[in-house]
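The structure appears right after this line, and notes come after that.
Note that one protein chain is taken out, while the other chains of the complex remain in position.
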Amino acid sequence: MLSLFARSALTTYRGFGPCSQTIVRAMSSSGGPTAPYTTLAISHPAQTITHVELHRPSKRNAMNKAFWSEMVDCFNEISGDPDCRVVVVSAAGKVFTAGIDLIDMAGDLLQPDGDDTARISWNLRKNITKYQNTFSVIERCPKPVVVAVHGACVGGGVDLITACDIRLCTQDAWFQVKEVDIGLAADVGTLQRLPKVIGSRSLVNDLALTARKMYADEALNSGLVSRVFADKEAMMASALEMAGEMAARSPVAVQGTKVNLIYSRDHSVAEGLDYMATWNMSMLQTADVMKSTQASMEKKSVKSIEFSKL
Amino acid sequence: MLSLFARSALTTYRGFGPCSQTIVRAMSSSGGPTAPYTTLAISHPAQTITHVELHRPSKRNAMNKAFWSEMVDCFNEISGDPDCRVVVVSAAGKVFTAGIDLIDMAGDLLQPDGDDTARISWNLRKNITKYQNTFSVIERCPKPVVVAVHGACVGGGVDLITACDIRLCTQDAWFQVKEVDIGLAADVGTLQRLPKVIGSRSLVNDLALTARKMYADEALNSGLVSRVFADKEAMMASALEMAGEMAARSPVAVQGTKVNLIYSRDHSVAEGLDYMATWNMSMLQTADVMKSTQASMEKKSVKSIEFSKL
Amino acid sequence: MLSLFARSALTTYRGFGPCSQTIVRAMSSSGGPTAPYTTLAISHPAQTITHVELHRPSKRNAMNKAFWSEMVDCFNEISGDPDCRVVVVSAAGKVFTAGIDLIDMAGDLLQPDGDDTARISWNLRKNITKYQNTFSVIERCPKPVVVAVHGACVGGGVDLITACDIRLCTQDAWFQVKEVDIGLAADVGTLQRLPKVIGSRSLVNDLALTARKMYADEALNSGLVSRVFADKEAMMASALEMAGEMAARSPVAVQGTKVNLIYSRDHSVAEGLDYMATWNMSMLQTADVMKSTQASMEKKSVKSIEFSKL
Amino acid sequence: MLSLFARSALTTYRGFGPCSQTIVRAMSSSGGPTAPYTTLAISHPAQTITHVELHRPSKRNAMNKAFWSEMVDCFNEISGDPDCRVVVVSAAGKVFTAGIDLIDMAGDLLQPDGDDTARISWNLRKNITKYQNTFSVIERCPKPVVVAVHGACVGGGVDLITACDIRLCTQDAWFQVKEVDIGLAADVGTLQRLPKVIGSRSLVNDLALTARKMYADEALNSGLVSRVFADKEAMMASALEMAGEMAARSPVAVQGTKVNLIYSRDHSVAEGLDYMATWNMSMLQTADVMKSTQASMEKKSVKSIEFSKL
Amino acid sequence: MLSLFARSALTTYRGFGPCSQTIVRAMSSSGGPTAPYTTLAISHPAQTITHVELHRPSKRNAMNKAFWSEMVDCFNEISGDPDCRVVVVSAAGKVFTAGIDLIDMAGDLLQPDGDDTARISWNLRKNITKYQNTFSVIERCPKPVVVAVHGACVGGGVDLITACDIRLCTQDAWFQVKEVDIGLAADVGTLQRLPKVIGSRSLVNDLALTARKMYADEALNSGLVSRVFADKEAMMASALEMAGEMAARSPVAVQGTKVNLIYSRDHSVAEGLDYMATWNMSMLQTADVMKSTQASMEKKSVKSIEFSKL
Partner (left out) sequence: MLSLFARSALTTYRGFGPCSQTIVRAMSSSGGPTAPYTTLAISHPAQTITHVELHRPSKRNAMNKAFWSEMVDCFNEISGDPDCRVVVVSAAGKVFTAGIDLIDMAGDLLQPDGDDTARISWNLRKNITKYQNTFSVIERCPKPVVVAVHGACVGGGVDLITACDIRLCTQDAWFQVKEVDIGLAADVGTLQRLPKVIGSRSLVNDLALTARKMYADEALNSGLVSRVFADKEAMMASALEMAGEMAARSPVAVQGTKVNLIYSRDHSVAEGLDYMATWNMSMLQTADVMKSTQASMEKKSVKSIEFSKL
């Protein structure tokens, strides 16, 4: 499904115009991680867009101890940054991520502290909860997060991308809910979010119970990703254009939409409507409605409107 | 997805036979709205089917103040009408709806009463809740509602159709969750219902956060609509045939099915099963089961059975 | 959707190699039901795989009184059998199932005991709850259940397959939510599970409200089944290969995955994550993690690992 | 429990000062129901307080058909009346209410329309839902409702008072969950609200399963009522003083408190907190906070502050 | 609290009249357990009342393996017995129960099977779930269960009584949530039900976290028990009279009341009301309403009415 759209999309989004390729190339930071991070490179392809790049390419972006805590710091900062309106996540190197870095993490997972089974369990639960938070921060960040996947996206990588809002991938991407292969049930988000991200439960079960690979076409057909691109450059250009579209609109409207979409996922329709009304009773009083309406009536682009920071 | 079905469907439904075109044409009321309504035309293409037509074509069926309250009256009446078993919703003129009529509604939304921010918020919440109810009545109506969309279906139009049970559209239809373009998060149903209506969350987020248009093919592939038709006449014929199929079956069975499908959406499987058992402990005692079973054993069509009104 | 995968799948799964056809043929038990069952034939195509075959072919596997209780006994036994790691369900004869055996069941449904309407209702509710349990045992069984459908799958058959984890079918299969045709709302699982199994709500409503047939292609496109096969033999071979993949992995991992996937369906993401962490705080302490990790590092197949029974 | 307070309360509340007895006497309307109502007398003992009196004393305020719909109209009007800040409910005549007027209501309950059991059930469910609404409107009304009970409070009377916010009674009051005595489970609110209104589940079950009477002392000890008074005059004086206290405070604060207390009853603490934050993000912007804070700092009574209408 | 009532109650209930003492004495079966049970003595003090007596007095009614499964069989049988309308639970010997029989149960709890921590956990979870079911059957039984406690009620005893509907005790009774004393969190119901049975959370926490004893007066004041009696004989007489009151009323009304009270405990008020309406749409069609109403109008005792079995 969506295959028709994948093609037409390239002509729909034009936010950055001809110069976007230059921007995209600039994003492929060869300079390594951005201090204080050691696994992430942060850049700003536009004033209102933050690009978070998994940047440990020599280890196939395997998720080591540093990564699990840096993601939390990084997204907490983004959440509080009034300049940032949209986030793009991608990865440096040949693949998106090989998943958890078992060697670096083995201690936490395989040799946890504790004088007896109960105390080991207690500490394991603390760790799992901490790791779950690494991806839940993406969801709690009110700014839309577009993730762009190329090559392998394995294990923890699937946990990560299902916590993002919009998923794109290249033709060579593949996805694997790897956990049963190493003797455990996926515990940092995939089993909770994947079934709410794609429509076929038979497919979700197949992926999670057999650990088989899913390739780009099936990812598109199943709705896991919205679009597939010939190569990473094309994907990044489109990710940026899409980010540009969202960044150009009222942040009150866009971020309120994300907050309520996530609320609705976890509640009945009646509860979602009640929350929505309570949310918008103040948010409708933004100056952005007037600015946007006026621009709309004057047939001006949303991109011509200047919105206050949020 | 579903594209194979779209083609075969035309031969599957034959409820109205050769004369259905006549009926369909008759439905395209040129006479204007049906009193006391000023924005809706009501007709009865068959004794058990009510046709509700958005009828303010000169304004592209934009949703003005009258519309928001007339829909409530209209569906409350339909809910209580024992003759009506199925509802078809469509629109007169060139498009389904341009969405909210901003000029007529501006007062309520942009200049609400209230002596301070809290009091303005209080009144806005009352208004939003009232507008949400305009589409929730469709859902609370126990009779199946088929909606047939042609041309533009924008903003409030998406809120409306996601509250219906079955969605059809023409090849020239397009859909737009327009709200972020005018500075607000959609607050009368789309953010709550759309994610429960289609399977790809990545697509839902894309549509709601960028306000881009979605065309008929993508609507079909994503499962938003069940079928796409070459033109409005073909669509209305099929909508009526489909309505005829449902109207021919036991209203106890059909309406109980709708009630329980909606209950299940908002509850766990265990809770849905408990409610279902409590529902059917009386509903199975209908004479309709015996009538239907007998007809089935005698290889008679369900259309030959006469069911009591409900 | 998924159509590309359907083709490539045949080369992906190779668990049983060239001899699988022999096994598959052996599974087509001509010997009739397995005592003490009268409607089910149980076999063990591999030590860790249990094959449950609906086996009342002369009656098109119609679900009679015996069936409704035998399924419960059968799955309770499977749940407690430490040798069994995966279940495959299929049917003998020309079709999967014609659904409920109305003649055998008529007493329970149409002439329930009770001195007045309330007492009849009370007894009907008891019966419905009992019948619901016939399929809920499949869901409560922590072992993955793959169901392979050929020919007709009608009424109760849809209730059955939506309680399984992975659905496959042949090109000649068709599905029908038949209940409204006999005057009742489906009450043993379809209305609760079908909307959580496939992504398009418009389609679910269409199927449940009109009782129309859905054929294999649409079942695949909508995500109801994961794959379609040319004939039953090919389907059974693939079902067994898929079962073999799951049976070869850590039962702690695989069964924990099923338990948590079902928990997540019925809870918010936050609640699902909490439960998951509480679950895995002990389950991560299995020897299977070390065994699996080591095999993975040594590039050995999971099939070479010997796991303790669960 | 609370018995100490019952005594001291009379000295605590002094809102209306010496003249309150006069007001109270004025409230005992001898003039009969207030048009258009036939079972309710409405008065305004103060500008911001509405007094709703059950007024069918010759029939012991038995709840006839008119009553069930008049309550809805009455409370809908109160909800929308910006002058009203608090409601007091009491009853004229010798007792609070004898409960449902079986003779007037028998048709609806005992001879409902419908061609078969299912259709009768369908209509009964509509009626029950309508009657439930008669008391749910009290809960949906954002203004605090104090109910003052004297003499008998039977059957539907218990449903009514559990939907109110604060309960008072006289020494001669008694309460009876009467429904099992006439062959039915209480279905318009008692079984849902009573267990959330008093702390001892053993007592709730005792009352609902044996239909025994509970007298004023036990009602006080169990927490059903907050205070017991020697006679009706003392109770009404105190009810008015209490109402006066609430009416003197910011309506934004008071009504927001009621809305959130009811929300919290039906949600987890975490959900209640989230809703509260979303509610108060606008409500804290009321001018009332500044006015109230200033009065508080200047040691002025809240009664000296003038708040805008809500 | 409730202390006034405790005294007056003895005069209120008079169901069994002067002969009730004889009946009560007859209930104190000296004959030992009733086959096939080894820990329970079952008797029928009246045709419609079943008396379940914990009967292992030499071991202070400690809960051994047999007990945990016999309770399930016993209550399943009671649930299905159309003659039984009310259940009274009490204990033989000097105390109600010393709680779990650690010596008999040690294997299940302290030396569970399993090759590694995960497998041991898996089996422990199965056992805990099974033991939880021992008391949940009391709750699932639609007939009211009155429990009468004398002497010690320790550990598992508290789990048991909180699953009953009405609690009575003698002056010498005491209660102890003992589990933290033996190194574990209570896991078969106390932590889930006790907070919903009594109103003071501070007290619940105190009891569960310090394992201190609570005596009869505090049990009465806190609402855990409804009444305290001087001795066991007085308590049993009153338990029977209370049971007689409930048994004399319509079983459709009484059992529907229990089912809905438990449903309401676990749902919001709105959900409870919806379920209630769906329940009563059939249950109101019982002949019992007419019989009861008529008796009521004719001033006849409910005890004179003959209701059909349920």
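Quick notes on this one:
Order as written gives the chain letters A, B, C, D and E; numbering starts at 1 within each chain.
The rule we apply is simple: a residue touches a chain if its C-beta (ideal position, glycine included) is under 8 Å from a C-beta of that chain, and two chains touch if they have at least 3 such contacts.
Just so we're clear, the structure is a prediction, and the values are computed from it rather than from any experiment.
One of D:Ile198, D:Ala216 or D:Ala237 touches the chain omitted from the figure, and that residue is D:Ile198. Screening E:Thr48, E:Gln176 or E:Asn221 for touch with the missing chain picks out E:Asn221.
Where chain D meets the missing chain, the touching residues are 1-5, 12, 144, 165-167, 196-200, 222-226, 242, 245-246, 249-250, 252-254, 256-261, 264-265, 268-270, 272-273, 276-286, 288-293, 296, 302. Although one chain is not displayed, chain C still touches it through residues 275, 278-279, 281-282, 285.
By the touch criterion stated above, the residues of chain A touching the omitted chain are 115-119, 121-122, 252, 282-288, 308-310.
Following the convention adopted for this analysis, only the chains that are shown with their structure count from here on.
The chains touching chain A as well as chain E are B, C, D.
Chain A and chain B have Cα centroids lying 33 Å from one another.
Between the CA-based centres of chain C and chain E the separation comes to 39 Å, rounded to the whole angstrom. Of all residues in chain B, those touching 2 or more other chains are 1, 117, 121-122, 196, 198-200, 221-223, 252, 265, 278-279, 281-286, 288, listed in ascending order.
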